[in-house]
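Questions regarding the structure given below will be posed in turn.
The complex appears here minus one protein chain, its other protein chains still in place.
First chain written, first letter: the chains are A and B, and each begins at residue 1.
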Amino acid sequence: MAMLTVENLEASYGAVKALHGISIEVAEGELVALLGVNGVGKSTTLKSISGVLRPVKGTITFLGEPITNKTPERIVRRGISLVPEGREIFGSLTVEENLRLGAFSVYKRDRYKADLEEVFEIFPILKDRFHQAGGLLSGGEQQMLAIARALMAHPKLLMLDEPSLGLSPAMTDQIFALIDSLRERGSTILLVEQNAERALEIVDRAYLLANGAVEFAGTAEELRRKVDIASVYFGDEDATDSCEVTQ
Amino acid sequence: MIDLEFVINTLSLGSLYALLALGLVLVYGILKLVNFAYGEYVMVGGYALYIAATLLGMPWYVTLVIAVLAAVVVSYLTELVAFRPVRNKSANAQIITSFAVSIFLQNVVLILISSRARAVQLPFFFSKTVTIAGATTPVRNLLIIAVTAVLLVTLSVVMKKTVLGMAMRAASDKFTTTRLMGVPANLVISAAFLISGLLAGVASIFWVSRSASVDPLTGAAPLLIAFIAVVIGGMHSTVGAVVGGFVYGLIFNLLSITLPASMISYRDAFMFVLVVLFLLFRPAGIIKGGYTEERVG
Partner (left out) sequence: MSVMTRVSALVRRHSTLAILLVPLIVAGIAVNTFGSQLLIDMYTYFCVSLCMVFAVQMFMGNSGILSWTHIGFVGIGAYAAGILSTAPAVKSMGVPNMYPMLVDLNLPVLPSILIGGLVAAAVAAVIGYPLMRLSDFAGVITLFATLIVIHVVMTQWDNVTNGPRTFFGVPDWTTITVGIIAAILVILLAYWFRESALGLRLRATRDDRYAAAAIGIDMVLVRYLTFVVSALVAGIAGGLWAHYITSFSPKAFYMSEMFLLLSMLVIGGSGSISGAFSGTVIVTVARELLRQLESWINNAHVLSFEVYGLTELVMALLMVLVLVWRPGGVIGGQELRWPLIKRSGKDTTPAEEGQAAA
């Protein structure tokens, strides 16, 4: 059974409809990506799942229970953590305080210490920066902190919104390697990425979104085979047969 | 002219203003709400003191607790009943709501008590004077300095060391992201209103002690002082509010001793002109702080 089921999700920003009935599924242990160009509704989908945005229509079910229209803080407690686009580090708080807030919903003194050690193992750099203000970290370090902060809540489902955005190629490699290793450790991950080529290297399955709807769904292999990814991003309509992308 | 007496006067006035400014900016920081009802928390504290001390003749330490509690409770109630339902509405709707709350509270005391000022019985030692190194000053001036120091230290420890404090600092930086950490929106906002009410309540005791009376319009002046101090100090940081309060106290006292007698009645106007000029050159205030325009919603 799927861990997360999103059915016919519709959302809008004012009069602008961003999602026209999106349906996706994520099973436990899977690494799934939402792909597509800017403005097709990838981030909007994540925001709706995490409760930041109230969907107009549709249902979201997590672990068999409906979570549509729940507040973000309740959804975190259910076990879904979002690493928001642009990292959203608390700049005036130290790395330590950022991590402590990440553990807000699950805090237990003993476990917290162990969790910190585990995070330091994955992200050694954060140990060095432990007492520095989050705003003073580099972009890549901030992204690591954002992911680490989300992991502190022991999410059953981790959602990452554009983790490679604005990072150097070397840092992007590191982040993708990290996501891959998280999956190896058994995390369930829903990833939103513009860098489709890179994402398809590590994900199990992917959904290709276009104009607020799912255009194509399949395994990474299928997507790579059937859809000329380059055409999606450069708007060359003739290059696709199975998937018609209109810009 | 600048002697120890002036220093003590300025410090005590600055302390009072700093408390007022801090209470206003705590709520603004998180909710981005300009709370025009804030002065009424001071007014309510004053009336609680009047009822407890003058009418019921309770012991002074009980009356002080009651005054602070009344301000805290009213602050929290306004959050619950008025501000929470309009939390997702436009900034202008929120400001109008806070002004309506202010008018509502003023008229409640107007109807229930009176439009005329009521004498407030203060602790006997408040108006006693002491002489330190040749400077004579009422005890209440020294008390407000001490109380403010204790409150500021306590508050900064709470904000730095407790999870709630971290959550509040995080929320005034990025509210939505703070909720994504699992921090309930209502928790940080209620906490902000409770602390805001606490500061207003403490300030109300010292505010009322200056004239030893309270009337329905008592809240207007503290509100304006808090506004000015916050604008001077910077509306995006708590440190700024405290600095602004002390700076305002200093300017006010300097104007009082330097303005010719015929101009004293324009002192308030001078203060505001100074504020506007100040904003011209430094729109963000003395302390800039992490500037975000995100609103709750």
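Brief remarks follow.
Keep this in mind: a contact is a pair of C-beta atoms (placed from the backbone, for glycine too) under 8 Å apart; a residue touches a chain by one contact, two chains touch by 3 or more.
Source: prediction; values computed, not measured.
In the complete complex, the residue from B:58, B:82, B:135 or B:286 that touches the missing chain is B:82. Of the listed residues B:111, B:130, B:157 or B:257, the one in contact with the hidden chain in the full complex is B:111. The chain that is not drawn here is touched, among residues B:34, B:255 or B:286, by B:34.
Among the residues B:97, B:178 or B:253, only B:97 touches the chain that is left out of the figure.
Only one of B:231, B:251 or B:287 touches the absent chain when the whole complex is considered: B:231. Across the interface with the omitted chain, chain B contributes residues 28, 32, 34, 82, 85-86, 89-93, 95-97, 99-101, 103-104, 106-108, 110-111, 115, 224, 227-228, 230-231, 235, 265-266, 268-269, 272-273, 275-277, 279-280, 283, 293.
As a convention for this text, only the chains that are shown with their structure count from here on.
The distance from the centre of chain A to the centre of chain B, each centre being the mean of the chain's C-alpha atoms, comes to 42 Å. Put simply, chain A touches chain B in their complex at residues 50-52, 71-73, 76-77, 81-82, 84, 88, 90-93, 97, 100-102, 104-107, 135, 149, 153. Across the interface of their complex, chain A is touched by residues 163, 166-167, 169-170, 173-174, 176-185, 290 of chain B.
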